[in-house]
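Contents: one structure, followed by commentary.
One protein chain is absent from this view; the other protein chains keep their places.
In this document, chain identifiers A, B and C correspond to the written order of the chains, with residue numbering beginning at 1 in each.
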């Protein structure tokens, strides 16, 4: 197991080669990833603002973690499938979920607003750790279909303590299923530091199951891309599961309800600021002469546009028809749900009449 | 991590030294352990026979695994506490639970027949893996009490797949609690071979948590004694948790309800027969001249006596008074239980009157 | 028509479902070479292979959680939980994930899955092997709950459960596993499993039961008949949804109702039946609905179970009770 985290792009923006993870990446793709990170970041800002004005119930900022998210998103093939947490707007964006689509959920209109089939992303689960098993099961399905798809299972450092994540790794190893576990170690599970979950690097967990455990610089989009792609390919070729620990930092609060000043020092941020994934990629693009201020201004303009679009579609959105809540509890009619629907409908009518 | 299992006594009965696990053991203690294994084994035979004649509901044979059980039992100090499975009559015997006491449970009279405080053994839990957490919690209590007790948590290879065992190791590592996890890898979880639980040695699980993982020859009572004692002492001195994988074999069926011919080959047994823990210790005692046929005959007589005692106390034992089932549901009176008790009492009276 | 035990009927039903749909697969502990501890899956791995009959690692949350993923990929997993008492490690996956997935996805992702659970007491087992946890699942929106009362029912309803696009918790009354019945294993499967069925018609008292207690109630009804009391017996069969219409019709005639199950009475299925029957048959009831079931204790050691479990005498006593008013 690598002691130090794999890095393909230094904080100063220079490329480093790694023997195990060779990477060829076009300038076009570099620019796309820059744009993806910038847009993800803007979405964070917009969503936080919308939450502050009561348009959203909650938002879980991704700030600081976009590097590995965008890299991993780009590592996936269209047929691959991802299982994520609530803090993965980078991957959602890369896989084609529109910002205002995703925000339906945080507005409280729906429990899931995207079509899992279309974007190849499962519903995210708020009950920490549980989706790791869904990912493995999905991968077991791939094995039975005989296709060469692979699955990416994303979760946080806190999640690694849960029984479900363990069982997921046990099953994946037992059946040698095509799944890569991507742990975003952002140093915190709400207010609890990662040391409470593990006294040794999280990547070391992989040894328990006989699979590779690789630490990467989570703020390096290229490391995220290269290592995730290599391990997904290994998995799809029958090499079995693997674990990536992406070392990063949650620069924002846990959610818009959180107050990090209660449990961590402002002074921590400076260190991570220097490792910022967006700035790093910007430096790289400038260094290799593949982007200029015109490009950056265009991205900025695109972000502005996104912001406007999001605000426009979310602000003052009407609430859904109350009777919709009775839909889709079951795939086939269920007597008790239908009785409740009828009863509630009659009640709403009485209520309107008496009003 | 040791690649090969630690052995202090060869199958031929000769002592081997191991630099990390020096062991001084008196002839007296060797004879005691021989006796313990023999008695445990006899209890197996008696219990199986009692089950066959309907006196017990079930029995879980320990045959083949007595070496590590008796060794580990001897490694514990009186103040230490153990958490076991249903297949641990060796440890129960060493810790002073009488055979006929234990069998109350398998007769169906009680869910637990020993006093946990007296023998320092928790109730065994049939829901696989769950007691590993109890062990860690108990160890956390020891840390708060500031005593130098330690805890032994025993479970099988199958149990290592459960989320609870993982969470137990996470907590133990996080709090550096004085607990030793002893996995008896008897190669099977009912009909499922250990390879389905793990493709790498179970001891390797320890690496995930940054604790030592030691493989031992589970049919070697001395390795069981020395390694368990060393790690318990390390834990009680603040060294933190550790994991032992004892390689052994379940020579009997999973329980008296099981039919192993459906899933494994008779031919497997021969190999393990040669590694038998009792025979090994017998050879050793003979080799070092610390036991003779008089001693072995005395042990045999003691076993006979035990058999008679057990049969005498279990056979034809009357069923408990039905109303006892209402006792001890709660520590303090509970209205609903009391109502049910009264109702049932009245019903029994009606039933008797009408009969 | 073939004479079969319930175990054989379930085995035949599983086999037919697997033949009919290549997406059906079985997963659980010891269901492969061993054929399950009750032999319900006997021979299936041999015939359908290890990819369709999967011996899993020992982890119930893992079994159910991976089945969620398999269902998302288009499979129809049929899971075996070895005994009632071992379903709880999977409770989170069942209640939080399986039950809600269709709703959470706004109908985009169905969750066809059957979780087979041998349940109930009466076989002299050790702890955690005799429980009746059905009310937990029937209280959970998003799940369906079925339980067969005999081999013929089992053969049909296990196939219907597998064919359903909703997740079904399928409770198998283990003390009835070895009861034999004539099973029609030739005709196409028809009928609506999500209904209750009147298995005996009577005029004085309506007995309501499901799973293992259907036979007990039929025996009680026969005994009552000898005493001149005519009892109907309704087998609920589906615990979610509940179909109490046949019960209401019957109670409106008899005016008396006794609900019987093994689970603790408090908040057991009988509570819902009693509440609804009291509501719907308010003016017809001549006596309060009586509930016969487990006392408010953990399942006791098995030497107590013949006293703990409802039996013919307890049902007769309750019949006397409702007739006394």
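One rule holds in what follows: contacts are C-beta pairs under 8 Å (C-beta built on N, C-alpha and C of every residue); 3 or more make two chains touch, one makes a residue touch a chain.
Nothing here was measured: the structure is a model prediction, and the numbers come from that model.
For the chain that does not appear, the touching partners among the shown chains are A, B, C. In the complete assembly, the contact with the undisplayed chain comes from B:130, out of B:57, B:130 or B:255.
Only one of B:17, B:145, B:265 or B:293 touches the chain withheld from this view, namely B:145. For the chain left out of this panel, the touching residue among C:123, C:198, C:287 or C:312 is C:287. For subunit B, the residues touching the chain absent from view are 110-112, 115-117, 122-123, 125, 127, 130, 132-145, 163-164, 167-168, 170-171, 174, 327-332, 334-337.
Interface with the hidden chain, as seen from subunit C, comprises residues 85, 88-89, 91-92, 95-96, 99-100, 103-104, 127-128, 135-136, 138-139, 141-142, 240, 242, 264, 266-272, 274-275, 278-280, 282, 285, 287-289, 291, 296-298. One chain of the complex is left out; on subunit A, the residues touching it are 57-58, 86, 105-111, 126-130, 158-159, 161-164, 189-192, 196-197, 257, 259, 262-263, 319-320, 322, 324-326, 329, 334, 336-337, 340-341, 343-344, 347-348, 350-351.
Going forward, only the chains that are shown with their structure count from here on.
Distance between Cα centroids is largest for the pairing of subunit A with B. Centre-to-centre separation between subunit A and subunit C, using Cα means, comes to 40 Å.
Chain geometry summary: the mean Cα position of subunit B and that of subunit C are 36 Å apart.
The set of subunit B residues that touch two or more partner chains comprises 161-164, 196-197.
Under the contact definition stated at the top, the residues of subunit C that touch 2 or more other chains are 56-57, 59, 61-62, 89.
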